[in-house]
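Contents: one structure, followed by commentary.
A protein chain is absent from this complex, but the other protein chains hold their places.
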């Protein structure tokens, strides 16, 4: 497996809570996209590097329906060029009073192999989105077309989304809690450590369900660490 | 069919996103009720003309439990007089810290044939509402009785709801995305155009699912328009 | 049955809307926790006296991962000491940008017999929480660990949660609408009166479903009261 | 002096804090207009009965510049008909993203003898307003014309302003802290009691400045009450 | 005079309210920067074309004190390169929890001849700013250094500020009410029309102060227009 394959496999197994813990250990405390939630419940987590789309507020004379006839309009271009495996992330300044995309564009991205969509604005056609097996995150459903409030201006520049900085190529992982952003420079080590933490916490959860106290278990003291190491060895046989 | 029947049939087929697009083409960009969402998932969309109820903030000495013994209390009167087929829309100034209605009143309206309820305040008994096959939209569930915050004052005056102006008789359409308001003066043409747009977009969606690019398709260029016209003709045979 | 058993049985049967009405009759209008909603749909309502945990904002040098190694850390101690049958209520100042607890701690509390959890902050691992048959209320899912924003400081002091005052020992009842707080001094009479109101409203609802007008029924006039009394007598035979 | 003259004289002497205390003693706790502040510092307080103007959200096709050519447009009519001595109070739903009036209209009202202006929306020409010796209260300065967001719809109906109910004829008093609303039914007794409280607190303040402890003084115990009564008698000689 | 000189002279004479009216007549209703207010009261209005600076949220490992040692850091570069006569406008996503600049940088810009500063974030050293005769607009005073929340990323790209789109070269005018943005494509005609409107409204204000009704005067009917034309002619003699 390539590095990217390993990263993707590990990140697919873990949750956003585990990843924020690994990032906090590295003194990164603001990597969880605030105010954005899943719009559907697909079969697996959102995982992939970010392709970014930046919106600014719309202006009545510039943002008219005819702009979409231009195939180079940034929103339409983003939909047709986001690389397979990547997540399209949109900066809507947290304004969900209009949509940033709808069902047809999302279906096109899904068919093209994109990994999912994240926006801190609204999304329309959310009744259809509920039935898609493709991860979509937004602030809220919102019917008005994006031109009512948003002007697409740039692709693949650094953006903010839900008050988190996102640089093109950073990795995103989304589950039921929401979406976490992992700087690309440290994604390999974060993925590996989160993967290890994930399996340890699965073991802890089994202990707790069986009646164990969390004292000395979570976080683990020396005795717990030894016990977990032994359990791991036993598993591997 | 009467005009109203045609309008109702067409509006029942289309979604709120399609309608906001038709309204934006007519330079009406603020017709989507902000911050209000479905409280249940009934079998079909909310469709009907608006009957309005206006609340102002409550005052401790005026808004006491005994007021409901008066059958002319505006909230109770609205429930008993909203015409069958109409939607009761409440202006709660976006304050969901108390309810604007509850399960018994909603059931009464449903039995009386009202088309649904929209409020930018709270609603109580939302556990029961989830099971009703009758469309209900609100800002949030909220247990406290309306008297804690809201004083019902007027029926069938122009109101604001979710920062959208609503004149009695305007049409409302609600789906999973939320509720759109269509001025009564233009509802016939908006319904007809939205109906046509809806079926075109269904066809576009099928194309996209089959692998088509959105370039030239959405929005359509001349070739696409011709192809759709041909497809329509073929269907009609 | 002891008094507490009776209270618990009665409160388990009624909803938060009924309870806010009983509290408003006693001139208590601010007992519904604002902005907090169920994170899952367990088999029955949240019912129990409050054990409180107070957070203040975190400070970078004090709130580091190592603090959890101390078994007397207030958050961990609260999890291990909340009495069976009690609800743990957390004051997070309404800040859901970080979690106030996660799946392992909640599972431990459930195993220990606590009655549920309420927080006006965030919660992590909400995908797992959805599957727990144990009532959990929060402002929103949120992945970051509590140390990113919250410093646990006190157990069983009076707190605010969702802008409601909560004194240790006050009773909480939560359903789909949210959570209501009942001062311990009046919980017995509120529970009894709410229980009676609940059954009356069930009867009213049946009447309304059968086509009755709410005029004279809800609230009831003398004739309605007499009819209900007769119905009750008939039932008891 | 007529009753109204006495009320006006007493209310002119007291502050909004004193009045909220008198209202709270009568169990009215929500009479202070939230989020509204003085836009200038005129020579005396705002005092007068309310004339109300209700706005709803604007609609692009209805709210065009030409509407002001109609002398019966509610905003213009309110300016020309507010009775001398009255305060014009506007319900803008707390939306200050556009103005609800400007310098010319305010000057007209001042010339006509109105007692002042209160709005929970914005006001334009606030540079000029700073220099007016006529009390003006608003949420914030805001340049856009009212038609951008607000549609004037009714005069002298009950409204909400800053989340306080205002019935036409209720009295308003504004000072540096903001504006308090006094129900007309109780204004005479509230004014009289506030007047007495005001002079007592002036005496208390002098005591405190001279070094007195607030214990037993504020609120007063028996000894303090006797001492104040003696001081009052001495003054009257 | 060059065109730019004429524009600057006319815009210096008029206020932001007049300009929003001219823009609304051209169907541009969202050109007033929301939530931003003057931080001082300099001798004249803010007038000049925009140079833009874009911030995204900060990241702990990237935004450290040492970055300012780089003379090409975008914030420092903007301060040293903003053309004389231009206004530096900053997009801080409306987040005033940290500063976007302070007294030393503002003084440097003033010395260099920049026309002023506008930010929808915070500013530090506001005690000193109060005494500067150089127009400064911000959301609020805020002491923390920008690196705590903001990462400067781009100069002279289109941005949003206070939810208004700003393209480099658009003109800004600020007075006591706040700041209005005039698209560069129409600034000459807007400045000329606003200049004419300004003098007409000065005349109207004198009429109103002298006791005139606003009916037929504001907006003017034919007779008023004729009277104003005559007055203008008389003035010119």
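By written order: A, B, C, D and E. Residues from 1 in each chain.
Heads up, the rule we're going with is that a contact is a pair of C-beta atoms (placed from the backbone, for glycine too) under 8 Å apart; a residue touches a chain by one contact, two chains touch by 3 or more.
This one's a predicted model, so the numbers in the text were calculated from it and none came from an experiment.
Novice: The complex has one chain that is not drawn here; which of the drawn chains does it touch?
Specialist: Within the full complex, the chain not displayed touches C, D, E.
Novice: Which of these, E:102, E:121, E:135 or E:183, touches the one chain of the complex that we don't see?
Specialist: E:102
Novice: Out of C:164, C:191, C:204 or C:217, which residue would touch the omitted chain in the full complex?
Specialist: Within the whole complex, the residue contacting the unshown chain is C:164.
Novice: Name, in rising order, the residues on subunit C that touch the hidden chain in the full complex.
Specialist: These residues touch the chain not displayed: 26-30, 56-62, 93-95, 151, 153-154, 157-160, 163-165, 183.
Novice: Kindly note down the residues of subunit E that lie in touch with the hidden chain.
Specialist: So the residues of subunit E touching the missing chain come out as 65, 68-69, 71, 76, 79-80, 97, 99, 102-105, 107-108, 111, 124-127, 130, 140-145, 147-148.
Novice: Contact with the hidden chain only, please: which subunit D residues?
Specialist: 15-17, 19-21, 24-25, 29, 31-32, 34, 37, 175-178, 180, 201, 204-205, 208-209, 211, 213-216, 218-219, 221
By definition in this document, only the chains that are shown with their structure count from here on.
Novice: Please work out the Cα centroid separation of subunit B and subunit E, and write it as a whole number of Å.
Specialist: 40
Novice: I need the residues of subunit E touching at least two other chains; which ones are they?
Specialist: Touching at least two other chains: 29.
Novice: Building nodes from the protein chains and edges from chain pairs that touch, which of line, ring, star, complete or other describes the result?
Specialist: Graph shape, chains as nodes and touching pairs as edges: none of the named types, so other.
Novice: Under the stated touch criterion, can you name all the chain pairs that qualify?
Specialist: By the stated definition, chains touch in these pairs: A-B, A-C, A-E, B-C, B-D, D-E.
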